[in-house]
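Pasting in a structure now, in structure tokens, and then I'll have a few things to ask.
Excluded from the complex is one protein chain; the other protein chains are retained at their positions.
Should a chain be cited, it is by its letter among A and B, assigned in written order, with residues numbered from 1 in that chain.
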Amino acid sequence: MKRLHFGADYYPEHWERGRWEVDARLMQQMGIQMVRMAEFSWHKLQPQEDVFDFQWLDEAIALLADYGIYTILGTPTAAPPAWLIQKHPEILPIDREGRVRGFGGRHHDCQSNPIYREAIRRLVTEMAKHYGENPWVIGWQPDNELGNSHQELCTCDSCRQHFQKWLEKKYQSTEALNAAWGTAFWSQEYNDFAQVPAPRITVTGENPSAMLDWKRFCSDLIVDFTREQTEIIRRYAKNQFITHNYMGFANKVDYYKLGELLDIVSHDQYPGGFYLSQTPHEYNHVLAATLDIVRSYKNQPFWIMEQQSGITGWEIMGRAPAPGQLSAWALQGIAHGADAIVFFRWRTCTMGTEQYWHGILPHSGNPGRRYQELKELIGTMEPLMGRLQGSMPKPQVGIVFDFEQEYAFQIQPHHQDLNYTGQLLKYYQAFYKQNISVDFVPQQGDFNQYQLLAAPLQYLMSPELEDKYFNYVRQGGHLILTMRTGVKDLHNLCMADRELPGKLSELAGVEVLDYDCLRETHVEVLFEGQKLQANIWSDLMRLRPETKILASYASEFYAGEPCITEHSFGSGNCYYVGTEPGEELMEALISQICRKAGVEPICVPVPEVECMTRENDKTRFLFVINHSSEAKSYTVPQGYHLLWGEQAGKLGAYEVQILEIEK
Amino acid sequence: MKRLHFGADYYPEHWERGRWEVDARLMQQMGIQMVRMAEFSWHKLQPQEDVFDFQWLDEAIALLADYGIYTILGTPTAAPPAWLIQKHPEILPIDREGRVRGFGGRHHDCQSNPIYREAIRRLVTEMAKHYGENPWVIGWQPDNELGNSHQELCTCDSCRQHFQKWLEKKYQSTEALNAAWGTAFWSQEYNDFAQVPAPRITVTGENPSAMLDWKRFCSDLIVDFTREQTEIIRRYAKNQFITHNYMGFANKVDYYKLGELLDIVSHDQYPGGFYLSQTPHEYNHVLAATLDIVRSYKNQPFWIMEQQSGITGWEIMGRAPAPGQLSAWALQGIAHGADAIVFFRWRTCTMGTEQYWHGILPHSGNPGRRYQELKELIGTMEPLMGRLQGSMPKPQVGIVFDFEQEYAFQIQPHHQDLNYTGQLLKYYQAFYKQNISVDFVPQQGDFNQYQLLAAPLQYLMSPELEDKYFNYVRQGGHLILTMRTGVKDLHNLCMADRELPGKLSELAGVEVLDYDCLRETHVEVLFEGQKLQANIWSDLMRLRPETKILASYASEFYAGEPCITEHSFGSGNCYYVGTEPGEELMEALISQICRKAGVEPICVPVPEVECMTRENDKTRFLFVINHSSEAKSYTVPQGYHLLWGEQAGKLGAYEVQILEIEK
Partner (left out) sequence: MKRLHFGADYYPEHWERGRWEVDARLMQQMGIQMVRMAEFSWHKLQPQEDVFDFQWLDEAIALLADYGIYTILGTPTAAPPAWLIQKHPEILPIDREGRVRGFGGRHHDCQSNPIYREAIRRLVTEMAKHYGENPWVIGWQPDNELGNSHQELCTCDSCRQHFQKWLEKKYQSTEALNAAWGTAFWSQEYNDFAQVPAPRITVTGENPSAMLDWKRFCSDLIVDFTREQTEIIRRYAKNQFITHNYMGFANKVDYYKLGELLDIVSHDQYPGGFYLSQTPHEYNHVLAATLDIVRSYKNQPFWIMEQQSGITGWEIMGRAPAPGQLSAWALQGIAHGADAIVFFRWRTCTMGTEQYWHGILPHSGNPGRRYQELKELIGTMEPLMGRLQGSMPKPQVGIVFDFEQEYAFQIQPHHQDLNYTGQLLKYYQAFYKQNISVDFVPQQGDFNQYQLLAAPLQYLMSPELEDKYFNYVRQGGHLILTMRTGVKDLHNLCMADRELPGKLSELAGVEVLDYDCLRETHVEVLFEGQKLQANIWSDLMRLRPETKILASYASEFYAGEPCITEHSFGSGNCYYVGTEPGEELMEALISQICRKAGVEPICVPVPEVECMTRENDKTRFLFVINHSSEAKSYTVPQGYHLLWGEQAGKLGAYEVQILEIEK
């Protein structure tokens, strides 16, 4: 695989043929080494059912090649053309309210529809045959941001039938289905798989077990949809990689499973937020966590396939990135494990929905502030990228992240402000503020590489997972468990054979006999002599004699009862957190637990300054990022010397420095 | 009828057969005397179209009988099974937007659909035949919470045709219909009943007369739906009572009319609120009013068929009841006229939508805090229940409550914050805070039993009702009338022959010549020398010479004009309240009017302490309920002695005391 590090998303089909060479030259001058193209160009590639036209794309690839620029090809399956929809309107997806979603945007398709699938197979086969051995085509991206837009889609007859088949395969018999879904409740027993609905809006209420399987089915459908394309591509494109542009914590398709089809995970990083976001840009710790989760999906360095290069926006626009901020965000990606950054998009589009999702070049096509800033970034960073390539952060801390837990909390959030990913991010934030880097870990992952493992909201629980946690702690691990753990089996049925957290109560040394959903209020908690705030939930527990109390409630009718506990087990420790600690309590708690677990910060924390390391066998690289518009100082850790930047320890607004140390 | 006082809602079909006996024994130990079962078990009772299976239920009834526990049977008609929906999808209801509401919750049915009705007749007949003479089955509950979930449903073709027939029967001719609905407005005249729509969403606006008849039709449809079941049950179950679980002020079906089909009204009391409520629990005066309205529907003691026994919740949960609070709420029910309390549910369900609508037992099935608390309640209260049975509160005050007024304000609220029931509750609250107990009275009821009658928002007016009010006051009654009285005839057409409040202006001694909707502002009112706040509305009035001014406006362009008046008529007094008094003004006003009407409080008011009496020929029982988490003192009224509780006059947190006096 070519060692390329900087690219741009490019749409030659949006511009006059005569401009292409200007673009190629400007790209070359800027240091762009590759482009992604064609991922929404179905009609251009197949203007009619029986006409394929690759000539324009051949020309674009060849012209860019003349300037030394390689191509990644997207399959344009997220944009089925009007001629296909006209002939087969049943391809249009139907939402939970029974409404057909029309042509005129993108993703106007039912991913289970056999005609749509057939059309895709035909198109992707033609593309793969045509480009599979083109030396300037280095990789493929099937479709675009899978799961995006389709959040609640599709509930058409085809999807319903596929869901029924999926269930039949999983459960074999309706008896098994009825048991797994608890259909005895409200007389929902099915005598025949054909009776099972795709979940349209009901009069009232839903079956949480059915909904969980529906969400699993929807994820599997996307994986299957993708596999059909990757199999075709791999047949014809033996030396080209396959990636897909993820969206961080996006929660429809299980990205771990999708990743099994891919050589590299890539990601679309838009700190400015998507078009509906209401803040100037995402919180720094959320940006960092987003990059960490993406790295964790395959536990390897990743690519940014779309890196913000200007104001984001559709109908409504976001804030303008300040000078230096685009570079800082790109470097943050590299700090967290990106081996390549592809900027979205080359030039701001004049047409269609994304006219105001700004590119490196403005509408006018004249290089401006953004071009200059990113050109300088590429120019100075490219020499280092080869050394960084393949290096990885090596965190001492893991946070368990699982898609099925996320689905289950989507179905039953418990509290109006509780959601699974948000809760994990509250733990993440406490580590982040203390300069302690973190991996996210799948439940199937290797826990033992971490000294400390935070596993919030382990709501759905299996005997296998219980065993893993027991083993982890037994062998010396420090494990954080929380409220709402061990509540459900994998069918989303409440387990009823023990008090919460089920079998894990032996590990945690607590039994939860009651709980309180805090609704609009909060609870006081006494920790290290201070009264601090906690939110959302209070578990009321009975402790084993040997269990230590780290914090107690200090308000409500359960004032004085334990809230956070510590339980030694085997060679390790299990902490149980019966509430959602407020920011201050969370930080103090994580700090104490880190000390106990021997987890060390990368360097001394400075507000709004992020520290992150990547390392390989020989070297550890330290990235220091000033996310603020103010100058900042930081203490250079001993032994490090400056690799990139002006004056080690002194940061201007949005400045980033890279230091290194030999191991 | 058996004299049973405590029960639980039980779902043996949700649990292993082997657990049933454990449950029965725990129930017996706790003092449970009866269970309600089967009200969502259609599929279990009729797993296929031509297969009925009562064996499991026979076994459950028999096993419970072994422990002395009786059964009330629900008909499971709120949960038509998947096999029925698959065969006849037209049973699914269609909402006002034309969307089919799918299978997967409950109440997924059109109550006018003839196939659904036929299936119900068949099932209920089988059940009634099978259990009509079982000595351990004491009563029946057709369907569940009729009106719930169906709020805006159904507008399918069947409903449309039934509505047209209902209209034809009521009006005989389209000429009469057109006159009654004022269809001359916006050219809505119908030449044929077949032209009348069920009210789907329009481009803009609705005909308020049509909407009122639609709401009447929807109520009548539910009554008819129920009657079909009660007739079948009465045919086969001669010695078993029929009840239905009401939902307090729920406003779809006219509960007075529904009550005519029933032997006992019962009610589902969830102080913790339903799953979307945003407060810790309902206000105490709202809980009290809810119990009073339920008693008033048949003007006799009632049952609680579902009494909260833990956290409520579906996707989102409510607050945990504090120790003592579940008992206090149950006793509040008894205080207001409940002769039996059935707790919902026996054990927290592990399956389906209501996994987090908590029961007496937690998911684990191990008796805990709630079991112990309610066991103690039952153990100490059971001995008294026989004495209380049949006794009734005897309020001096009535508040007129009518479903058609409620419908009319749903259609035209006038002000964004005005609704009929909410307005009545503002009056109720003033009485409640002064320890003055209240009946709700239907417009068809006997006004003369009350010294004081509050009749807010008598918007729809008939000559008969006018006469009743004239007679009531003429004979010495004290009547409170308010703004928006006498505005409409029973067709929801504005009456135009006089100034407001129409003929009642002679009784009230006022004519309303103009009014002001206060929108986001409020108005100052001068009352007893104080400036107090009033809201929502200002009536501007011309008074008869003899009419007395109780309060005047003190702001807006009508400052100085009368706002609240008093008019002697016959042997009584009519008060006219031209605004919505704010809380302080309301309390002062009600206090003054009570003094004039000779209405006496039960005992000296203490904040958050509720007092309520029940009495029979010989004895008056006084319930004193501390709704707060603080200890409280109250003055024991002369002559009363303590029947239940520790130390008369001293209440711990959530403590309840019962006192008695011989009459």
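The definition used in the following text is that a contact is a pair of C-beta atoms (placed from the backbone, for glycine too) under 8 Å apart; a residue touches a chain by one contact, two chains touch by 3 or more.
Worth saying up front: this structure is predicted, and the values here are computed from it rather than measured.
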Out of A:320, A:588 or A:661, which touches the unshown chain?
A:320
Omitted-chain contact residue, chosen from A:363, A:531, A:595 or A:641
A:363
Of A:24, A:85 or A:184, which residue touches the hidden chain?
A:85
Residue, one of B:202, B:380 or B:568, that touches the chain absent here:
B:202
Would you write out the residues of chain A that touch the absent chain, in ascending order?
11, 13-14, 40-44, 47-48, 76, 79-83, 85-86, 93, 97, 99-108, 148-150, 153, 278-280, 311, 313-320, 322-323, 348-356, 362-366, 368-369, 629
Touch list for chain B against the chain that is not drawn:
97-98, 181-192, 194-197, 199-210, 411-416, 493-499, 513-521, 538, 557
